[in-house]
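As you look at this complex, bear in mind that one protein chain is not there, while each of the others sits in place.
Note that the chains take the letters A, B and C in the order they are written out, and that residue 1 is the start of every chain.
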Amino acid sequence: MTRSYLHLASAAAVLALTACSAPLPSSADLDKLTQDIVARSFRAQGQAGVDRLQPDEDNRLCSEADRTGAPVDAKLAQAIEARNMATIKGPSDGKYLGDWKEGEKIAQDGRGKTWTDPANMANGGNCYNCHQISREELSYGTLGPSLYQYGKIRGVTDPNSAAAKPIVEYTWGKINNARAYNACSSMPRFAHKGILTEAQIKHVMALLLDPTSPVNK
Amino acid sequence: MQTRRETLKHSAAVAGLLASTGLFPQYAQAFDKAAFDAKTVADAVKAMGGGAPAESKDVTITGPDIAENGAVVPLAVSTTLPNVKRVLLLVEKNPNALIAMFNVSPEVEANFATRAKMGQSSDVYAVAITNDGKALFAKKEVKVTLGGCGG
Amino acid sequence: MADPMRIRAQASGDKATVRVLMSHEMESGQRKDGTGKTIPAWHIQDVTASLNGKPVMTAEWGPAVSKNPFLQFTIKGAKAGDKVAITWKDNKGDTRTDEATVS
Partner (left out) sequence: MTHRQDVHGAKRWLLIALMGLASVAQAQKSSTDSIAEYRAMLQDGNPADLFEAKGEDLWKQKRGPKNASLEQCDLGKGPGVVKGAWVELPRYFADTGRVQDLESRLLTCMEQLQGFKADEIAKTPFGRGEQANVTALATWISAESKGMKFNLSQSHPQERVMYEVGKRLFFMRGGPHDFACATCHAQDDKRIRLQDLPNLTQQPGAGNGFGAWPAYRVSNGQMWSAQLRLNDCYRQQRFPYPLFGSEATIALGVYMGVNGKGGEATAPAIKR
């Protein structure tokens, strides 16, 4: 079960006897060891199966960049953005905005997809965990930029107008799959990873862009 | 200062002593269910033997402006009034307003602190009930925030 | 049986401040279990304090006092070496008494 690790460790232990400072295994060996340790350190619980640990190439590249502090190579970043962009579909009925009141509820809701959540529940958007959104909610996070007056400061007075189209489409894309615009964005890929439904994303769109939403007051 | 071990050792003996003498029979009290079942501040005060509550600067409520978690909200009541029989802590918007009642005796100061659960942002009240049944209060707003990852 | 309390009693001048932590669920009676059934209230309802065996304070608590309750109060005329005892009783009839020496 722990064979590869023990093997590696005992090799290191032997080295320790002969050198004051034993060299670490190579970075590639440490990557492999980490994967082995991950494989034997987790088990499925509730809806959180071990399939969630399957390496995703985008995540592998971004994780390495985060760890080493060296940004992903520009060409690779473009490739990540391109393949994530390809996952974005427009709204099935052509309408981008739903009901901002529903959007506010989704933005407040941080539940869903944990091993304690039922698999069939509507997931929350976790938005306030990282962003300021409405002015009334003081309990907001700062990991992402403030979205207060998101539509207003971008000059959106009529979300259905031609003038608003670029910002509406960009916002749609960003919520659906943020890595289409920023290869290693920390924002969850809400549509691509099946976190929010199309209808829920429309409600969040309305929260940000509807001129009657408290966000734009 | 007494050590933890001593506390443990003493407690068994004290418990035995109290069991044989009864639990302070002179202070025997029936739990005031009606007061703790009351929905409003006024009803709870009435059930505790107080009249219509009037605001008073001689009563102090201490609590946070914002509670990071409604499960634990530190609250304290104190008063400089003479002839106070009991003091109460209440949360207006809880399903049952009354949190705690403390009987004031000559041996203790009319100053008590505990922690309350709050379901939502609300005014919290400290009420002092005098020997002749007057109820005097102080209140303050405590905002309860939604914390953490929300999960 | 319930776990012991932690009682600290510290004299300052002619009085002693008593701080107590009690180990208790303090179930509110407002929560529901997995099947949607309300979990019945289970809480400390009577608290008494004595100084050297003489009762000095009584209190009544509802289910909205926080879990593992904290209580602070001040006894007049208490000095180092005096014994402070606290007793609680809950609505299921369970009770616990602990004692500490004023320091």
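Keep this in mind: a contact is a pair of C-beta atoms (placed from the backbone, for glycine too) under 8 Å apart; a residue touches a chain by one contact, two chains touch by 3 or more.
Just so it is clear, the model here is predicted, and its values are computed rather than measured.
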item	value
Hidden-chain contact residue, picked from the options B:I61, B:V108 or B:I129	B:I61
Residue among A:K174, A:R189 or A:H203 touching the omitted chain	A:R189
Contact set of chain B toward the excluded chain (per top definition)	4-5, 7-8, 60-62, 64-69, 71-72, 74, 115, 138, 140, 143, 145-151
Touch residues of chain A, complete complex, unshown partner	5, 8-9, 12-13, 15-16, 22, 24-25, 30-31, 33-34, 37-38, 40-45, 48-50, 52-53, 55-56, 59, 62-64, 66-67, 113-116, 126, 128-130, 135, 138-143, 148, 186, 188-189, 193-195
Hidden partner chain, residues of chain C it touches	3-6, 19, 21, 23, 25-26, 66-68, 70, 72
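In the analysis below, only the chains that are shown with their structure count from here on.
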item	value
Mean-CA-position distance for chain C and chain A (Å)	47
Distance from the mean Cα position of chain B to that of chain A, given in whole angstrom	46
Averaged-CA centre spacing for the pair chain C and chain B, given as whole angstrom	12
Chain A residues counted as touching two or more neighbouring chains	none
Set of chain B residues in contact with two or more other chains	none
Chain C - residues contacting chain B, complex	4-8, 10, 15, 26, 28, 30, 45-46, 48-51, 54-67, 69-77, 85, 87, 89, 91, 95-101, 103
Complex contacts: residues of chain B adjacent to chain C	1-2, 4, 6-8, 10-11, 14-15, 18, 23-24, 26-27, 29, 31-32, 35-36, 71-74, 76, 91, 94-96, 98-103, 105-109, 111-119
